[in-house]
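Certain chains of the assembly are absent from this excerpt, and the rest are unmoved.
To keep things simple, chains are lettered A and B as they appear, and every chain counts its residues starting from 1.
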Amino acid sequence: MRKFRISTSRREQMVDITSQVQRAVGESRFSSGLCVLYCPHTTAALTVNEGADPDVASDIISGLARLIPRSWDFAHHEGNSDAHMKATLVGPTQILIVENGKPVLGTWQRVFFCEFDGPRNRSVYISMMNNETGAS
Amino acid sequence: MRKFRISTSRREQMVDITSQVQRAVGESRFSSGLCVLYCPHTTAALTVNEGADPDVASDIISGLARLIPRSWDFAHHEGNSDAHMKATLVGPTQILIVENGKPVLGTWQRVFFCEFDGPRNRSVYISMMNNETGAS
């Protein structure tokens, strides 16, 4: 398992981590298999979405804030249950198929770390599964 | 990695792709392991849900449209940020366990491609991970 760190600068933010993911996959020297990305935090998540126009990421962040307002009457005393809900809806993992030593992404796809209760120092875990013998 | 293509006919639609998935798993001749399904698009997603009553899929589609109206004041100029949000919430991957050469599904479960900004020609990627030696 590999890890890398990111620092977020706002309470809610999508950070493009595609280059870190590509580097980790390249360093593993696996030609074929899976790349599992894991977020070990409960108020953050991982997603794959469009990276060409930064308005898409900001629309997702603002849309989620509209969908699940922080002002809802939650019980959890830390006042960040909106962030926990978003983490469960977006999810802590992303799986990428690896071919020819690279993660396969669609034309417009980039991998994002989704911060919902920052700014904080965060980690992302990466595990590679080799498929050289049984590639299909 | 295998690919198959689907054509969607409406802006928002769930297309049952279970038979294509079962065929791809069968052709791979893996008896035990994982089947990873990947959607390379940023305004579509993959899910597993009930397929017996088509009203379930149409309720999910209409419910998502009610949850995230296209008319919200988004910044992205293409006017499809609702579709990007839905893609992130539903997610681009599904993982199925493979046993005896078949994907394991619950009694009522079917695999669906979720179109949120069609009609379009779309692709689904499939990667198989073999587990013959280490099955548990």
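We adopt the following convention: a residue touches a chain if its C-beta (ideal position, glycine included) is under 8 Å from a C-beta of that chain, and two chains touch if they have at least 3 such contacts.
As the structure is a prediction and not an experimental result, all values here were calculated from the model.
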Of the full homomeric complex, 2 copies appear; what's the total? 3
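Following the convention adopted for this analysis, only the chains that are shown with their structure count from here on.
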Averaged over CA atoms, how far is the centre of chain A from the centre of chain B? Could you give it in whole Å? 19
Of all residues in chain A, those that touch chain B in their complex: 33-34, 47-50, 53, 55-56, 58-60, 62-64, 66-67, 89-91, 94-97, 99, 104-109, 129, 131, 133-134, 136
Contacting residues of chain B [partner chain A, same complex]: 1-2, 28, 30, 33, 36, 38-42, 67-68, 72, 74-78, 81-82, 84-85, 87-89, 91-93, 95, 125, 127-130, 132
